[in-house]
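A single protein chain has been removed from this complex, and every other one stays in its place.
Per-chain residue numbering starts at 1, and chain names A, B and C are given in the order in which the chains are listed.
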Amino acid sequence: MTFLTDPYRIYVYDTDAAGVVHHSNYLRYFEAGRIEFLRSIGYPYIDFQNQGIGFVPIDIQIKYKKPLREDDLYQVSAYPTLVKKASFQFKQAIIVNEEEIVSGTIMLACVKEPEFKPQPTTQPFREALIKAIPPTP
Amino acid sequence: MTFLTDPYRIYVYDTDAAGVVHHSNYLRYFEAGRIEFLRSIGYPYIDFQNQGIGFVPIDIQIKYKKPLREDDLYQVSAYPTLVKKASFQFKQAIIVNEEEIVSGTIMLACVKEPEFKPQPTTQPFREALIKAIPPTP
Amino acid sequence: MTFLTDPYRIYVYDTDAAGVVHHSNYLRYFEAGRIEFLRSIGYPYIDFQNQGIGFVPIDIQIKYKKPLREDDLYQVSAYPTLVKKASFQFKQAIIVNEEEIVSGTIMLACVKEPEFKPQPTTQPFREALIKAIPPTP
Partner (left out) sequence: MTFLTDPYRIYVYDTDAAGVVHHSNYLRYFEAGRIEFLRSIGYPYIDFQNQGIGFVPIDIQIKYKKPLREDDLYQVSAYPTLVKKASFQFKQAIIVNEEEIVSGTIMLACVKEPEFKPQPTTQPFREALIKAIPPTP
């Protein structure tokens, strides 16, 4: 029920000498997942960017359970868990065969670029995010 | 007193369209900092790698305070905070003009590559790490 | 008629402070395109890799006509132009709206990894490559 991207493929340039995806790259896949999530709720990130607005990570926690390897396919999940005036939090995961192999909690601030000054989000956008928070089980 | 790398320079390829270093790259700078720390205590990481041993992140927390920009100089700090049989924890920061602009806590597992099986570290290495834990103030 | 990948999306991490995709990244997109081309002719690159065989660039020429930007969609074309015993050449392009915005000629050597010793390709593979060379107009 939570948002899941189409599958992405791992290419050689994603991997490192240990034969697995370099651990920094998962933050990039998470970002791609958030951008596709925003598109799915009708708020393409590029529209914010064209107005000089960015959502920048201020606090990330990431847990690595299993590595991805060359030619693997993965999907990225993304949903908001907390929505404030000028910041919000996502939970995300890298999914392979319905298994979470990497998971993360990402707190993002809404800022005016390139100065990086805090910028409140609009109420409709906040409501769209709040609507996407999964019900507590 | 804690370990600090020589200064590194930010180049264009480190930055993104927001005009700042992409947030994923700080995990790469942290890794470089840990590798230089290991060299400084007499345990070059390449010696482990040549024996098929790797230290892989299993849990990372990272806080972003200020961004780095094109042509900035930065240093990376690194010191262990916890040493177990087959894992250990580092605290690290990106330092500009003696100010921490990004900080992180990284838990690493010692593994046999490329299978990624847990591998206990040697006692002399553990003792060298423990010796580098800063005294609690 | 020549091979074309499915569309890929440009994300923030692909871009640099100039607001466009960093010029080094097109070599990565070319590599992804070659890997998908090989899959399309029945020779997945991962099968070579699992036998310790790699195809490594030895000579690349690349021309940049227009930049890609955040959120752009692009496709990658790939076809062989020359097939030798232990090396072959590809022509590739980055395609947006049927327009070539970046183009390249890539000479690759077949090698045994990790020593990088030249390794002749098999005759069936060479024949499959030769079959994919477009007819001269």
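We adopt the following convention: a contact is a pair of C-beta atoms (placed from the backbone, for glycine too) under 8 Å apart; a residue touches a chain by one contact, two chains touch by 3 or more.
Bear in mind the structure is a predicted one, so any value in this text is a computation, not a measurement.
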(Q) Among C:N25, C:Q92 or C:T121, which one touches the chain that has been omitted from the display? (A) C:N25
Q | Touch residues of chain C, complete complex, unshown partner | A | 17-20, 22-25, 27-28, 31, 49, 54, 56-65, 67, 113-114, 116
(Q) Take the complete complex as the reference. Which residues in chain A touch the chain that isn't displayed? (A) 12-13, 15-20, 22, 24, 69-70
Q. In terms of residues, what is the contact footprint of the unshown chain on chain B?
A. 9, 11-13, 28, 31-32, 35, 44-46, 49, 70-71
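In this section, only the chains that are shown with their structure count from here on.
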Q: Report, in whole Å, the distance between the mean C-alpha point of chain B and the mean C-alpha point of chain C.
A: 34
Q) Measuring from the mean C-alpha position of chain A to the mean C-alpha position of chain B, what distance in angstrom results? A) 24
**Q.** Interchain centroid distance [CA atoms averaged], chain A/chain C, Å
**A.** 28
Q.
Show the residues in chain A shared as contacts by 2 or more other chains, in ascending order.
A. 28, 31, 49
